[in-house]
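Right, I'll just put the structure down here and ask away after.
Here the complex is missing one protein chain, while the rest keep their positions.
When the chains are written out, they are named A and B in that same order, and each has its own residue count from 1.
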Amino acid sequence: MSHTLTMHPDRLFPADAGTRAVARALYQNVKDLPIISPHGHTDPAWFATNEPFANAAELFITPDHYVFRMLYSQGVSMESLGVPTVDGAEVETDGRKIWQRFADHYHLLRGTPSRMWLDSVFSEVFGFQQRLDSGTADAYYDRINEKLATDAFRPRALFDRFNIELLATTEGPLDDLAHHRTIRDSGWGGRVITTYRPDAVTDPDYEGFTDNLAQFAELTGEDTSTWTGYLNAHRARRAFFKSMGATATDHGHPSATTANLSRSEAEALYDTVRSGRHSAGEAELFRGQMLTEMAGMSLEDDLVMQIHPGSFRNHNEFVFQRFGRDKGADIPSPTGYVRALKPLLDKYGREPALEIILFTLDETSYSRELAPLAGHYPCLRLGPPWWFHDSPEGMRRFRQQATETAGFYNTAGFNDDTRAFLSIPARHDVARRMDCAFLAELVADHRLQEEEAAELAVDLAYNLAKQSYRL
Amino acid sequence: MSHTLTMHPDRLFPADAGTRAVARALYQNVKDLPIISPHGHTDPAWFATNEPFANAAELFITPDHYVFRMLYSQGVSMESLGVPTVDGAEVETDGRKIWQRFADHYHLLRGTPSRMWLDSVFSEVFGFQQRLDSGTADAYYDRINEKLATDAFRPRALFDRFNIELLATTEGPLDDLAHHRTIRDSGWGGRVITTYRPDAVTDPDYEGFTDNLAQFAELTGEDTSTWTGYLNAHRARRAFFKSMGATATDHGHPSATTANLSRSEAEALYDTVRSGRHSAGEAELFRGQMLTEMAGMSLEDDLVMQIHPGSFRNHNEFVFQRFGRDKGADIPSPTGYVRALKPLLDKYGREPALEIILFTLDETSYSRELAPLAGHYPCLRLGPPWWFHDSPEGMRRFRQQATETAGFYNTAGFNDDTRAFLSIPARHDVARRMDCAFLAELVADHRLQEEEAAELAVDLAYNLAKQSYRL
Partner (left out) sequence: MSHTLTMHPDRLFPADAGTRAVARALYQNVKDLPIISPHGHTDPAWFATNEPFANAAELFITPDHYVFRMLYSQGVSMESLGVPTVDGAEVETDGRKIWQRFADHYHLLRGTPSRMWLDSVFSEVFGFQQRLDSGTADAYYDRINEKLATDAFRPRALFDRFNIELLATTEGPLDDLAHHRTIRDSGWGGRVITTYRPDAVTDPDYEGFTDNLAQFAELTGEDTSTWTGYLNAHRARRAFFKSMGATATDHGHPSATTANLSRSEAEALYDTVRSGRHSAGEAELFRGQMLTEMAGMSLEDDLVMQIHPGSFRNHNEFVFQRFGRDKGADIPSPTGYVRALKPLLDKYGREPALEIILFTLDETSYSRELAPLAGHYPCLRLGPPWWFHDSPEGMRRFRQQATETAGFYNTAGFNDDTRAFLSIPARHDVARRMDCAFLAELVADHRLQEEEAAELAVDLAYNLAKQSYRL
């Protein structure tokens, strides 16, 4: 027996009829606004080459760690889902088999945002009317592949169909941005920009750090064996990224630690980490100093700064050795901001021209640290709920815990932060619905007037992202 | 003036009429399912001897630290409630007086789960129709005692009446399990099993640790003066517990710290803690190493492993000296899992045959650490909200904060974890109602279809506990 798949028009709205009516009215005004996606991890090659996507398994399962981590957690091996190994050891390559395995375990995703995003894509992008399960797996696989082979499902066509006004990707400091150049030169109207993510040359614990510095020198013509040359190399790459559309940088550190060393201390520390003979504390201090340096450069070149701290990367040693990075084994850890950010804020915190967007994986910081900081410092804004918290309950907690102290206007609108291109409309739709639901509740208990809520709904869905990322 | 006592059929269901109707429908299908109680602290002697319970005060007040801690917090002395002292100093022994004192302060429990469990027992087990208060105290006391003297209120009769399919107790490693043997040999059909809780020989800070090791040797014939002999003694006791029905072990440590020492390091550490000349850090490291050893043995004998970390035991020094352990003075403390569990997980985390059920008293870990860990590692499941959080609001927070990342199928069903035998049906009923309420909300805002919710309701009420504990 197969089950109907329908995306209910009132999904995610409050159950109370009066409140739901308000939410529905607010949503009517924002649902068709263009999508601003100012932070994410889609592959620019898709839009540069505009090649069709390969097949359902390679599109939806193999690269999506949200999906395969859940199946792995219930005993399904990553090999059987076609996740490639580091050493090229054999894994399942039959897309149909992988898809069937996925469909057989689809119930594991009940109650998760992945389930909602996938159902949205199946229903709204592919037009399925039956739910995915063991019995419908084959029909799904065939139809998806059929569609993917058509022009209407090539990346640029979907980009246009999704009503994306702007999409930012994220590249490392050594990237040549060739795909971005191709896109720009192609005459296609889609706006795809890059973001400067220099972790590979700012984090001494990054794989290949010293080699990366050498390549950094080569690319820029700067002498990265000196602190001055190293900083100038950043300036050069930031300018290059900016020329390819970047309006922001991004920094994925284990903590939010910042530092404010004297020039001579910074030079000495740079020599230490460059030598590879640094302690864990020195690596942390260097990353912290680099956040402060990046803030200083943002004041020079106007790039918005994003800080994404607090992920314990590659927690599962076995999975890391066999499958590499980004395999669903990154786990949040407690993250403090109050002491951590003080060195940077002491130096630059009062500059209204600086803009830093803070993210967190530690929800306890919303009401205790992040909202109080953002509700005071001119340079700080709060990014939307991130990663595991980019979900209906996560979004609700963020608004409930941050709004009363930070207000709405110290938040930065929505980011989808995804590699899963097809899910972008569904993700923005969830955010718009949850924000309308939250606003409707404020209207229902008379904390906000409906006309103010209507203005806020548009700000949260569209304006704040544009303003915050200087788009 | 006395007040009516009624247990409303819709209690704990959402207020919105449509959502409540869904919750009610889901609940209809689970309310009469047999009770699986895979973790708790009832006394096996009750079921072995089947003697009647003594009286209302000894049944409901003196042993229930949830109850007397609240009265103590408002200035009622433990002596006046009949809580026995360590040195035998005199306390109140008149059950009627204790009961009256309790009734006079019953309003202190408003809004607590104890109030709900007690009212359920009074209404549903004893048939009271007036609320307990100063005026009804005497009538309550008499009627409860009268009923307790009847055969229908003996432990085995209640066990059957409560529709308990399985009840697990918890015993220390030195227990002879005589009561379990008696139950097994009695021909009575009730299934009461034990659980291996070796804290007395794995925690160097446990009262009488070195004496316990001597007794451990005697019981097993192993030489516990060597690391190998000590580990083998565990193997022997685990096998014995397993022969008395155990399917699980349980570990109540101050933190979730684990370790993965080399054999020689472990041997040296064992010598140190055995000598009693260990530091606090060495005690912690030893407990951590023992969790990893226990995980290894679970892979040998298939016992499910439970970890209950994070309680600061006996916080009130005065109460501990005068009344001993478990007197309502255990206080939760911040508990980290991400770094703490890594040594164990590095060694055994990828084994789908291993099963570890994690509990917490630190709710901040639900969305930040536990759900991300359980949503990845094959060996991990999340236990239900524990102790202070085994309550309607606590259950709601658990589902709201854990489900989106861990899903439902990485959770382990409900545990009542109680010494209060009579409250077991009420506790499971609260859990079933809260799960139905949560599922109904997902149905109401179209995150889940009603047919899926119905399947989940049964899984959460019954199937997951059986599967998780390998029953």
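Here, a residue touches a chain if its C-beta (ideal position, glycine included) is under 8 Å from a C-beta of that chain, and two chains touch if they have at least 3 such contacts.
Note that the structure is predicted; figures quoted are calculated from it, not measured.
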item: Omitted-chain contact residue, chosen from A:Arg325, A:Arg339 or A:Arg470; value: A:Arg339
item: Given A:Trp188, A:Phe320 or A:Tyr409, the one touching the chain that is not displayed; value: A:Tyr409
item: Selected from A:Ser333, A:Thr364 or A:Ser423 as touching the chain missing from the view; value: A:Thr364
item: Which residue of B:Ala21, B:Leu174, B:Ile331 or B:Val458 touches the chain not shown here; value: B:Ile331
item: Touching residues (missing chain, whole complex) on chain B; value: 3, 7-8, 10-16, 69-70, 72-75, 107-113, 116, 131, 312, 315-319, 328-334, 361-364, 388-389, 391-394
item: Where the missing chain touches chain A, by residue; value: 14, 16, 18-19, 336, 338-339, 342, 345-346, 349-350, 352, 364, 367-369, 371-378, 380, 400-401, 403-410, 441-442, 444-449, 451-452, 456
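Criterion: only the chains that are shown with their structure count from here on.
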item: Separation of chain A from chain B, taking each centre as the mean of its C-alpha atoms, in whole Å; value: 40
